[in-house]
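To start, the structure under review is shown below, and the notes come after it.
One protein chain omitted, others in place.
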Amino acid sequence: MSYDIRDITLAERGRQRIAWAARHMPVLNQIKDEFAREQPFQGRRIAASLHITTETAALLSALHAGGAEVALCASNPLSTQDDVCAALAESGIAVYACYSEDLTTYQQHIEQTLALDPHLVMDDGADLIVEVHNRSQGSSVVAGIEETTSGVTRARALAEQKLLRFPVIAVNDTPTKRFFDNRYGTGQNTIDGILRATNIFLAGATFVVAGYGWCGRGIALRARGMGARVIVCEINATRALEAVMEGFQVLSMTEAAPLGDIFITATGMSGVISEQHLRQMKDGAILGNSGHFDIEVDVAALRKLATSTTEIRDHLSEFRLSNGRTLYLLAEGRLVGQVAAEASPAAVMDLSFADQALSTRYLLQPDLQLPPAVYDVPPDIDERVAQLKLQALGIKLDTLNESQLAYQHAWQLGTVAAS
Amino acid sequence: MSYDIRDITLAERGRQRIAWAARHMPVLNQIKDEFAREQPFQGRRIAASLHITTETAALLSALHAGGAEVALCASNPLSTQDDVCAALAESGIAVYACYSEDLTTYQQHIEQTLALDPHLVMDDGADLIVEVHNRSQGSSVVAGIEETTSGVTRARALAEQKLLRFPVIAVNDTPTKRFFDNRYGTGQNTIDGILRATNIFLAGATFVVAGYGWCGRGIALRARGMGARVIVCEINATRALEAVMEGFQVLSMTEAAPLGDIFITATGMSGVISEQHLRQMKDGAILGNSGHFDIEVDVAALRKLATSTTEIRDHLSEFRLSNGRTLYLLAEGRLVGQVAAEASPAAVMDLSFADQALSTRYLLQPDLQLPPAVYDVPPDIDERVAQLKLQALGIKLDTLNESQLAYQHAWQLGTVAAS
Amino acid sequence: MSYDIRDITLAERGRQRIAWAARHMPVLNQIKDEFAREQPFQGRRIAASLHITTETAALLSALHAGGAEVALCASNPLSTQDDVCAALAESGIAVYACYSEDLTTYQQHIEQTLALDPHLVMDDGADLIVEVHNRSQGSSVVAGIEETTSGVTRARALAEQKLLRFPVIAVNDTPTKRFFDNRYGTGQNTIDGILRATNIFLAGATFVVAGYGWCGRGIALRARGMGARVIVCEINATRALEAVMEGFQVLSMTEAAPLGDIFITATGMSGVISEQHLRQMKDGAILGNSGHFDIEVDVAALRKLATSTTEIRDHLSEFRLSNGRTLYLLAEGRLVGQVAAEASPAAVMDLSFADQALSTRYLLQPDLQLPPAVYDVPPDIDERVAQLKLQALGIKLDTLNESQLAYQHAWQLGTVAAS
Partner (left out) sequence: MSYDIRDITLAERGRQRIAWAARHMPVLNQIKDEFAREQPFQGRRIAASLHITTETAALLSALHAGGAEVALCASNPLSTQDDVCAALAESGIAVYACYSEDLTTYQQHIEQTLALDPHLVMDDGADLIVEVHNRSQGSSVVAGIEETTSGVTRARALAEQKLLRFPVIAVNDTPTKRFFDNRYGTGQNTIDGILRATNIFLAGATFVVAGYGWCGRGIALRARGMGARVIVCEINATRALEAVMEGFQVLSMTEAAPLGDIFITATGMSGVISEQHLRQMKDGAILGNSGHFDIEVDVAALRKLATSTTEIRDHLSEFRLSNGRTLYLLAEGRLVGQVAAEASPAAVMDLSFADQALSTRYLLQPDLQLPPAVYDVPPDIDERVAQLKLQALGIKLDTLNESQLAYQHAWQLGTVAAS
């Protein structure tokens, strides 16, 4: 089996860390056991572009256990953990990724991964899906799965422009993914990434969150939980009102720019922090991004404004501006929790990757006929994942008795009849 | 004009309190001005069954200003404010309601209200909608609006059983209603109702919330905000997981029953606190409900278990049980925030009632042809309400520039192409 | 026995409500049983000036059970509950107080209370202590107890000016009082008072707290817990820093005045909200006070600025200013939680009043010889109260074993020796 990784001797370290993650993924472990018994992927080839973390290793291991041939590349040049690559390569997965690879290598690795001629592409950011669409017709791909907001946006754009060639499940949008991984997972990993890169004091800091979607909500919640004073910027009125009523200050970025000590974007949109905003910021302001692509902070504008740039700590670059102020950029503007920390923890990726694993099985059923479109995770998969997680946590739900089940349909019972 | 209220001399007091509420309802005020100019309801008759609060008065006043003839009855025998009834009656609205009316009178008042022969029924709990359906065909009703979860459930049951005779808009389900009024409104009014009825100390109390829908979320959030230790009971796995990850303890009601100091139901379901649970509870436990109907705590079972019952404070009844323990019931098991406090505050009802007002205009358009079914609030109404509220709060949103608008469709831009 | 109260027929209602409070005061109940057995107050006379609430009734009942002759007047003209007065009068306590009495009557009631010729004066605000000092020498008073910050300040001023005639215990300052009653008790009762008086929506409101002592901390904490955005004003640098690091915005009152929707003072200082601040405030701002005296908001300045004044709801007055804006004052500027709600709940007053009860016994020991000065509660009383409360809550503490007790003195054990 072929692979292209940093250093195969890191495999043992990788296996130890993967085992630690797997301890906290009981749902995925149960699905892996099921896959190992049932071999649903015999003869199937899966290509994946993912953040190569210990949790990702656990997912691929489950697919592999189910009989799939698997190839893997990065979904971001800075989120690859080289020891994980080594462990995966030794376990028989064709890994093409190194931490901090340049974009040319990144692209080559995509191509090497697609050389598997996969039946299914599994994406975090849609780089594989798009690469397949950039090529002339003729691949074996029958389905795709997309894990993150930015990638779903790309898949939907393909679909709107009638270009999408195969069905794609938007795992990102399913409740057991976005309520948990996006909110609490990204919330935690963003704080973690900021602290590892800066050791900055959050208590009393003015923390600006751009975007109050599920990721932004989680970041705002955790920043407040660490003692920061949080300001939210939004483009959507209902979300902005929710932020207000959670007690956050809501301002436009133009208003917030001169106030913030720390800025984190989580929007999926380009140019959220623009040159104009950069010019307004306080001396010492720290900028970072938790969205998939490095386009939310206008890094090019920052470079243009700077008279010097220095990496002063791992994942922390200092930009001295010609206006006399100094700004600091986290993780080159790439997702700070994936790059400067270790991405979302295993216990929450357990949900997202269980959704991925079960959606993969669903999409690779021999007799499935789905027209090209973006689909939700089938609700029974979502529900099963939630149920399995609760069982693993030892939590009991209430259940409706017969009288209660009947009550749901008893429209006659109102103020007078029911009392 | 006819009415049946407690005491018309309370009108001045009612007007003062209504004016205070109206101060905090800028969106509804703006809609009222629009209605006054445009007279969209000329010749239209509207019957409403609502909690008769100062905020409700502001809504009906807007409809009345728009040319409607309006009749009003209660949506709960204990949530009527007699001074508001007096002020409304003096302003030309046909009010049939008194605080603490018995169920026979409650039913008579529904009938007097429907005697208006309305074109539209506006409900909070669906008592009017159901009463129309209990009658043989032949009313003038062309549409309904329903405000609360329990009422929407009844309307949907009618629709599922193919019995629904006219379109009903589920205002309850629209984002600008349920995210705000259900969550933050009910959250606050439930705490308020508990405090007015008991003056109990919440810091350190074990507070059990049954149901983690929007209302339950708000109650749990505010109970924690007042220092309580919160336990959540749920029947839905995803909601239960959300509660876990917010840091709440999640237990079945059977597990929670012996632990709680205070129990609040917000489920829309009957018998959530059953005889079995009541038998397990600690001496001194306090029980209340924030759902629409008084069926969530099994009050009949509580009465059966009790050897004596005494009202020891307003809206607080003491039940001495044969097992030697004493339990306390809030507001006779009716929605504690509406009965023991004053329902959701004006600033949040501003959203819900703006939705109601604009949905009423939408449904009474002369040329609207909607088949009988339960409908969402039209998204442009929801969006407009959110926008108006933000404007009233003086909050500015970010907006997308042309380059950003284009980015939304640029599926080609990924890790390599966008960097 | 003599008394002067509103209406003796309210006694039954008072007894019911007192019984409800007493349910939540297990520590005081246990002390009362002890007093009843030991009769420490035989032949002793105690005069008290307190907020006449159900919890106060429980305290006086404990002293009375211990053999004391007790007379009682109000500590604030608006915090008297007439039904409690009736119940106390029927139980043999000489009560001189009515809700909303004028200041002349208030003063007469102080004098009638002191006509008991007490051995001990128990104060909340120091009106009895000061009245004794306003008179020429010759009273039987051997000791005083003071419950609140403002009263302790007065007692300390007397001591500093060498005028204090007898020892005074500052119950206010003892940990089991100020950490709990001042912080969590006042925190809750302030929110409660605001809600009862206004039904205002706290989520998203800008809430200004003047003073970040224990009361102010509690108010800020609970206001945030209800969803408000909190601004803190302080005069002390360390307290201000604490507020910053809790994530609150810290501003001077001049900066905060134009921003707040709600202002609450908790400083013990006069003129905290001055005419200049009133002129800057937004239309619709609500002002209230949680400090003992009605001097923190400059009500005289507010009246001077106003062209009209109307009470539009109970405990809510509207002031139309000549600058076109309208301001709203809670509870006439008197402590809003005591006047518009029911003061701190029983479960927390259990601590404060247990401190009072045991400090009273301590001060009335026949052989105690304390020079005139302001004293702390003896630490063993404070510790016993905390221990009893935990026992009543069923909470177990860890205890140190012998090896751990020895470790406390083993200074030799450091990095090397202990490892």
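Per-chain residue numbering starts at 1, and chain names A, B and C are given in the order in which the chains are listed.
Methods note: a contact is a pair of C-beta atoms (placed from the backbone, for glycine too) under 8 Å apart; a residue touches a chain by one contact, two chains touch by 3 or more.
Everything numeric in this text was worked out from a predicted model, so none of it was measured.
Asker: Sort through A:Ala11, A:Ala47 or A:Val348 and give me the one touching the missing partner chain.
Answerer: Considering all chains, including the one not shown, the answer is A:Val348.
Asker: Among C:Leu28, C:Leu59, C:Ala143 or C:Met253, which one is in touch with the chain left out?
Answerer: Going through C:Leu28, C:Leu59, C:Ala143 or C:Met253 one by one, C:Met253 is the residue touching the chain not shown.
Asker: Hey, which of A:Arg23, A:Arg37, A:Arg135 or A:Arg303 is the one touching the hidden chain?
Answerer: Only one listed residue reaches the unshown chain, and that is A:Arg23.
Asker: Go through subunit C and note every residue touching the omitted chain.
Answerer: Here the touching residues of subunit C are 75-77, 103, 106-107, 125-127, 130, 133-134, 153-155, 157-158, 160-161, 163, 175-176, 179-180, 183-184, 210, 233-238, 240-242, 244-245, 250-253, 255, 269-272, 293-295, 348, 351, 382-383, 386-387, 389-390, 393, 395-401, 403-404, 407-416, 418-419.
Asker: Could you pull out which residues of subunit A are in touch with the chain that's been left out?
Answerer: 16-17, 19-21, 23-24, 54, 184-185, 187-188, 191-192, 195-196, 198-204, 221-222, 224-227, 284, 310, 312-313, 316, 341-342, 344-348, 393
Asker: For subunit B, which residues lie in contact with the unshown chain of the complex?
Answerer: Touch set of subunit B with respect to the missing chain: 203-204, 224, 227-230, 244-249.
In this section, only the chains that are shown with their structure count from here on.
Asker: Once the Cα atoms of subunit B and subunit C are superposed, what angle does the rotation have, between 0 and 180 degrees and to the nearest 5?
Answerer: 180
Asker: Would you kindly tell me how far, in whole Å, the mean C-alpha position of subunit C lies from that of subunit A?
Answerer: 52
Asker: With chain centres defined as C-alpha means, what is the inter-centre distance between subunit A and subunit B in Å?
Answerer: Comparing mean C-alpha positions, subunit B is 37 Å from subunit A.
Asker: Enumerate the residues of subunit B that touch no fewer than two other chains.
Answerer: Only 184, 348, 393 qualify.
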